[in-house]
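What follows is a structure written as structure tokens; I'll ask about it next.
Apart from one protein chain that is not included, each protein chain of the complex appears where it belongs.
Entry: chain A
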């Protein structure tokens, strides 16, 4: 028996290096993937749109100066390194990487970057928001750009890193709006767009990746795949069947109730924990919710447990959590959350009485485009009526909702949702101008220091004050956290779970 053990051991020793070689082997280069998306993006210019779908597709074509690494840390992408920031936080000196080619053969210089950043400040929602604080954007030399601020503004880097309303870098002579040429510096270039059929991206052979390892959206971007095709499949049930049949390499945004069905199919379903948060935005500008007591009555009346259960069906897909960022984010804090999950109709009634509420309708604007919005609205309606509100629920399509919410006369609450954004300043409630129009001294007292603080640890502490202000003034009602469901083919490797999935570094077995 002994010799046999010896031979087994020898075989194992011989095989061991082989296994370790295969475990660390470079993924296979080549192949085409089809990615099923929820629809056709309204544009391929991520600067002018804040739609997630635009960001998902275009992040393969265009790049920003910075992006997000693991744990959402800001990391350089087209910039050589993180910027040199003057001690007063007002001057950002950004060194650019050299020899970065555009898809059409040009090479990126500071001239392109300055032109692109100016386009961003003039055309992108987030850019315009930042522009009020920008004194100048200058080219110092061919590979250095300087941004001078009027006062310190800590969210600047996050805004420059984000992939929607994005500060993408375009060639200086390609700055028209709408965009004339879909030409960026990204790892994949647009080959063909057949609206409602596919968007075909092919590997950009001239791509200059960062050195080193991949780091979530940052670090090295390897182009293993020959092509990425984004295929719109607007019907959610058809996306599910496509996943079960194995027709796509990756299927985005699947209805959570299809999880069990997906398990038996040819694609592997995965849950992206704490993907986002549904929110009831309150109209603080006009109507009954302009009174703080009435907003507090809304806060007191609702039971998020029932709303989330109705919306997502199983605790596997949601979490009852009042914190504006869930655990795992550096921004997570429990400050102020004692006002969450009250489900106290008596308190709500008392607050309404105190506010002198006389039965004016509480207009809830919602859409069935996102079925979970509608389900939450139905449960909320019951709780509101229990508390003494007269509810007028208006169910409209999404385009109508986005138009009506711009008019403060038309609504009291509108329902929306958002992924957890890497930087709080990216959230719409932080802006006084976004529908809801929350703009009070208490808000500014909390957000002002948060935006101007340069020290990262200090900003984390200051965010607790922001969250406290949100709960004290109730400009919104965060319902909870929800998970996203997606599926991918078993032979698709290297896709990191992310709210805006990306396919550089992905490969096929």
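Assorted remarks:
To be clear about the criterion, contacts are C-beta pairs under 8 Å (C-beta built on N, C-alpha and C of every residue); 3 or more make two chains touch, one makes a residue touch a chain; residues count from 1.
We adopt the following convention: contacts and distances are computed from a predicted model.
Think of the chain that is not pictured: of "Ferredoxin-NADP(+) reductase subunit alpha", "Transketolase", "YeeE/YedE family protein" or "Peptide/nickel transport system permease protein", UniProt labels it "Peptide/nickel transport system permease protein". Touching the chain that is not shown, out of A:107, A:175, A:270 or A:434: A:434 (per the contact rule at the top).
For the chain left out of this panel, the touching residue among A:78, A:96, A:233 or A:288 is A:233.
Of the options A:353, A:371, A:397 or A:458, the residue whose C-beta touches the omitted chain is A:397.
Of the residues in chain A, those that touch the hidden partner chain are 32, 34, 39-40, 42-43, 48-52, 54, 125-126, 128-129, 164-165, 177-178, 191-198, 200, 229, 231-235, 237-238, 241-242, 244-245, 247, 265, 369, 396-400, 402-404, 406, 416, 418, 428, 431, 433-435.
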